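Below is one structure, written out as structure tokens; the observations come after it.
Only one protein chain is missing; all other protein chains are in place.
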Amino acid sequence: MAIEQPLVSDEYAYGFNDGDVSVLKFGQGLTRQTVEDISRIKQEPKWMLDFRLHALDIFWKKDMPGWGADLSALDFAKIIYYVKPSENQGRTWDEVPQTIKDTFERLGIPEAERKFLAGVSAQYESEVVYHSIHQDLIEKGIIFTDTDSALREYPDLVREYFGTIVPAEDNKFAALNSAVWSGGSFVYIPKNVTSPIPLQAYFRINSQNMGQFERTLIIADEGSFGHYVEGCTAPIYSSESLHSAVVEIIVKAGARMRYTTVQNWAPNVFNLVTKRAVAYRDATMEWVDGNIGSKATMKYPSVYLVEEGARGMVLSIAVAGKGQHQDTGAKMIHAAPHTTSTIVSKSISQLGGKTTYRGLVHFAKDAAGAKANVRCDTLIMDDLSTSDTVPSSEVGNASALMEHEATVTKVSEEQLFYLTSRGLSEEEATRLIVMGFIEPFTRELPMEFAVEMNRLIKFEMEGAIG
Amino acid sequence: MSKWLRIASKNQLQSGQPLLITVDGEDLALFRVGEEVFALDDLCSHAEASLSEGEQKGFCITCPQHGGQFDIRTGKAIHFPAISPVKRYPVRVEGDDILIER
Partner (left out) sequence: MTTSPPSLESLQQNDRDRVREHFSEDPDWLIEQRINAFFEYLHTPILARKRTPLNHRQFENLPLFTQQPPELGGSWLSAEMSDGLLVLAGSEVAVLRPPAGRTAERVIFTDLRTAAMTHFEVVKPYLARVARAANSKFDALNRAWWQNGVFLFIPRGVQIAEPFTVVHHQVASPGFFPRSLIVLEDDSEATVIDLYVSPSLKSGPRSLAAISVEAVVGANASLHYGSIEQLALNTDAFATRTADLETHARMDWNVGSFGSGLEVSQQTTYLNGTGSENNSLTVFFGSRSQHHDLEVTSVHQGAHTRSNIIGKGVMKGRSRSIFTGVTDIKQGARGSDARQKEQTLMLSDQARADAIPSLLIEENDVFAAHAASAGPVDANAIYYLTSRGVAPEEAEQLIVEGFLAPVIDAIALTEVRQRVWSAVREKVRE
């Protein structure tokens, strides 16, 4: 059954000769041939093939990280690194695990979305909605497409920025992504343009992009404003256990960019992501990052504040349940005077889960008058769960100011008593306390997300109490 | 008080192949492009890594640890994640001798 691609724009079409590439097979494991075939199928320019192959060499040479989540169960030889669109048959509704179906039910996900999210159907009835939104963007000159298309349609623009923020050598998983990346979003907002709507990656997702090695590149030109939103609170079911994405963002002078992610990965997934932004003069970059689920997540959104007046913010939550390890945090690199940064991190570990906050604030010698503020709090819900908080600061300038505070506690007994004595059940009281704990995060989410977040927390807490 | 120290001979250093030299307990990285010689601190400004183990392309050295890049002529950081410069030492070549000022 051929899979239609209703979400993609008219310009994007598989231009290759089906005859040639149909013989290409992608089984498990990664070889040089795999990378060459991926590039061939996508009909990429030579520089991208060279980029991929160079990255592959680096991937082979680099060691696994000596810190962070336990990745010993990750078997590179068993992973399929590319799925040809024509082969992506999807699964039948019967094959979807009952737990996933239950979650959809509880979260009130509409039926059409359920099938889509479960990879059963690539049809999505919002197609009409999508197209009209797309028109709005085109009128303003905003480019919002998938990265494969962008490489074809805007090659010079992509080439100028691709890989400049996260080089392949950065870490083993950035190297892997650089070699086999497929899908992801490309956004360009022209000078002084404000995006009329949040750029929802939801509409960009097709069964190919739900894949493991997304590469996202966002450029906010001078004075522009954009808000990119990805993810959803429904569990992302994936038979592949490795999700290794790279997101590069350039925020030019006076521009502002916010990137919101809320993802709830199924418990078999290793979610290892490199997210990095660079902010220029008086530019602002904000990461709003919600991490729920997955077997192990390693993600440290960072902002390089490289010119005077640049501002960075990371607001993140991490919820680790049974058998899960959320190893997350943030990095703020102050390389110019009068730059400011804020990090707010809220973590919850329950049912034997583990959360680790790992952060860095760096003041280079040039960061005169820079200011950084870090607040990381953790709730350990029960006596099965654990938490580590490992922030670090590196101060290389005498007039920079750094303030950091962190607490680790259980749910306050006084607060519980106060609420239960007013008629709430213990479960309701606990949920309320948890909602209050993550409120700085949920208040920043777009409305529909916030509603779903609340429902998700309610759902997650049910497992935790009693 | 700085002075000129002979630290290596020119025929030890190949064009495009960085060389690690230790002077007074400190590591320096030597680079050659054609007949020109340059010297930088070997320690990358971004992390504890050795620049002399990286790949040199023309006047650009890539740190093998995270891919940061520096201009070997000035020590300036030219590619993320490197942002702070690396110390550069003035170099003089006299015949076969390479001297640096420290």
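In this document, chain identifiers A and B correspond to the written order of the chains, with residue numbering beginning at 1 in each.
By our rule, a contact is a pair of C-beta atoms (placed from the backbone, for glycine too) under 8 Å apart; a residue touches a chain by one contact, two chains touch by 3 or more.
Keep in mind it's a predicted model, so treat the numbers as computed, not measured.
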Omitted chain touches shown chains A, B
Given A:Lys78, A:Lys322 or A:Lys365, the correct residue touching the omitted chain is A:Lys365
Among listed residues A:Ile38, A:Met402 or A:Ala429, the absent chain is touched only by A:Met402
Residue list for chain B contacting the dropped chain reads 22, 25, 27, 43, 48
Note that chain A touches the absent chain at residues 365, 368, 378, 380-383, 385-410
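The criterion applied here is as follows: only the chains that are shown with their structure count from here on.
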CA centroids of chain A and chain B: separation to the nearest Å works out as 38
Touching chain A in the complex, chain B uses residues 62-69, 79-81, 83-84
In their shared complex, chain B is touched by residues of chain A numbered 164-171, 276, 278, 304, 306, 333, 335, 364-366, 396
